[in-house]
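Each remark here refers to the structure printed beneath this line.
In this view, the complex is presented without one of its protein chains, the others remaining in place.
As written, the chain order gives the labels A, B and C, with residue 1 at the start of each chain.
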């Protein structure tokens, strides 16, 4: 295969770096440009922790230079803030390239939700209908060949993969869901803020944006789709900040419908994820841990039942399955490549 | 004041060490013995990180030697495993001393729960009626002068202090409670097990004993008492293991009764904890973090309301307010001392 | 005792916070003001992790307000950058108060060293002769009653306490010294820089300023004084950044003079530190660790000899014995108080 040309916008953030690394080692992708105003003309190799031979001597472009190259790309991955992506994605599409957007700009179907959850009025609300939500394990057929893929949020991926099988199989009450999740610090992006300094975050653990995180409506929308209900599900979502660099663990609580047994829960997960390359099912909620998945594109899911309560834990690397890895998975589907191309070599590191 | 004699059983565990340190600096307590078969005849100072002058040259006793001294003590603090405490506490009381037991042996009112949750048949079930549950902020008057105080579990303290005000004020549905909590590693005690080695736990985060932790019935019992209902409340409790040494953060989810407003929630906490020396109320669930309380006997509690959902976080040091500090608080009440004696100097370390 | 009035400049940095906390609990000190332009009019309690009753309701002053109060203070502690201290200290003295300066502004005797090591020409070089270097274990008599005390650097304290006894007793070659040290991140101060973010520093370890750290001449000057030689000793000093918040461990290498035995080394440390309240001698270089001293004003020192090589390790808390604690120790000496006043309650936390 001759390969296709891929561009990366926002290449200097943590997701952008991870995308760059994955694409540099991808069997079919050829990096057309990596744009970041921060590192213009610096070699990719030094910044992205890559060997020079893996990058073909490529240097970082400015954002403007990147934009000028959209039309020479087969696809562009956008690792830019939502407000920037909202402006850039239409230009990518207009240039004839496909877009995989890692921000939240095209994830929500309801344009009215953007001022509330993202702090800006969506400039191209009509495109939300065109956008495909790129969670392949739930919406694979829509992603295949799609022109615009909205790559899911890291928490949203963890929560949706944990709960969707239960809702799809109608095993739980859809209106009594709790998602309690914890993320490593890279989830907040690159920060020169005192509150993200080592001295402030080490040895600490705390909740943030309890009941008001912007991923809550995204999770609700996905679970609504999984349940086949028109209206999104009500749920309580509280994220926490772990004193770790990478990894998300979501602990999700639901109430089983009357008469549902543990065996039905186990079957639901086996059915949903048995054939999946990037989701593994653990024996119980206790058998899921960050270390098993960090550095890989895997999501590990496990459920424990007691009486009418079910607890489901899911773990993933927020920068891989929660961002860059899933973006490559979506790129593969959008361009008709093997879904796991460029992702197979990643494996969890033990210890 | 002349001081009273206090003995410590199980002095070499993490709780035992913390109790030893607190009592060595206590204005009224005089250490009669610290017993641990592990360190017999070694000076306290070296093991407990104390200066020799603070310990009066005391050396560790064997457990047998400690037992022989029960009758010369005003009170004995037991930092022994539940099954050992179940045997020792009656001997302490028979010797005429008061007992503060840090294990779970005398926490549950229902003797039948012990085989299920603690793995042994309670040898002295009749004493469960005598035992007072030592959560001073809820049951202070019962603890005053008590002969046998069951010191609460670390998770149970965090969860009960978080949720009791809502149940007491009848602001939430009592049958739809979720407690999701995370603890530092010292909560598991001193361990020579590979699974508790640094190489296995660092960089990791996971749930354990989801829906089957022995603190769940303890929490339910306390919240039942707080709610004034006969039967304990059903709740879902999942603890997690943080890659930290100390600290517990509990994130609790409840559903407000129809018509309850955020202001009522705020009032409930202000009323409950305004006068309390060892519980502080934060502005919201997001304003609570481990670092604010580790090294102190404080519990910090904060609530956030959205629609009918309320999330309450609580943080404490599992070895202080979750164990040794609360034990000293209970000792103070049992012996008629000022409740905060020996605990005031502790203050959170920043940074 | 009625107490004396103490002011704190630069109160919002990590050292300033630690000074504030120590003084708030000091038996003789009365906080006259805590100045930080950052937190003007905010209560001390919230920022410094203190209970309101411990601070008498004091709020932060502006730097200007602080300066206006110099003349109403018995002493001022300066936790300001060296260049700021160089300007403020003369004003403190002119106002009739004593000064304990935690910066490097008055540590070096040679004004010509400031442009090289601190990046500014010293505005008041003549005062370097007035200044007393506040390492009480080496220069106690000079510190007693001193008007201006230059509080030593954190690395310099660790290195000097480790090596001085060997040089004083003429046991080692003075011109072949290596100091390899590692510090927790708070040593760098409060930083809103990306390179000090959690995501960048966690899981990492590296040297910085190898052979060119500004504490090298300070260490050399102190060791020269200890050795009784006119010229400072040549030494190689490399600091490292540990992924921890607090603590310094210095590992120092020297060559024994011919014929010197291990017993002489042991005697030198016993003689030097036997009577010292804040320096403890461990059995060997291996018996010294950060956890034993973090949170205290202790320095722990241990030596191991093999052939003609001696390795000495020393550990201290960079914010206590390496900054704020030692500043209070110096304040106590300067004002004629008991040297350990306000420092005795601090004890290492185990675990």
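Keep this in mind: a contact is a pair of C-beta atoms (placed from the backbone, for glycine too) under 8 Å apart; a residue touches a chain by one contact, two chains touch by 3 or more.
Everything quoted here is computed from the prediction, not taken from an experiment.
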Of C:17, C:63, C:290 or C:335, the residue in touch with the unshown chain: C:290
Hidden-chain contact residue, picked from the options A:101, A:137 or A:203: A:203
Residue touching the undisplayed chain, where the options are B:30, B:190 or B:257: B:190
Selected from C:102, C:182, C:265 or C:299 as touching the chain missing from the view: C:182
Contacting the left-out chain in the complete assembly, out of C:20, C:151, C:222 or C:251: C:251
Missing-partner contacts on subunit C, residue numbers: 176, 178, 180, 182, 199-200, 203-212, 234, 236, 238, 240, 242-244, 247, 249, 251, 253, 284-286, 288-291, 294, 304-307, 309, 311, 313, 315, 351
Positions on subunit B where the hidden chain makes contact: 14, 185-186, 190-194, 196-203, 243-245
For subunit A, the residues touching the chain missing from this view: 14, 17, 21, 25, 48-51, 54, 186, 203, 245-246, 292, 295, 345, 347-351
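Please note the rule applied: only the chains that are shown with their structure count from here on.
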Remaining connected clusters, assuming subunit B were absent and nothing shifted: one piece
Geometric centre distance via CA averages, subunit B-subunit A, whole Å: 40
Geometric centre distance via CA averages, subunit C-subunit A, whole Å: 47
Subunit A, residues touching no fewer than two other chains: 199-200, 203, 243-244
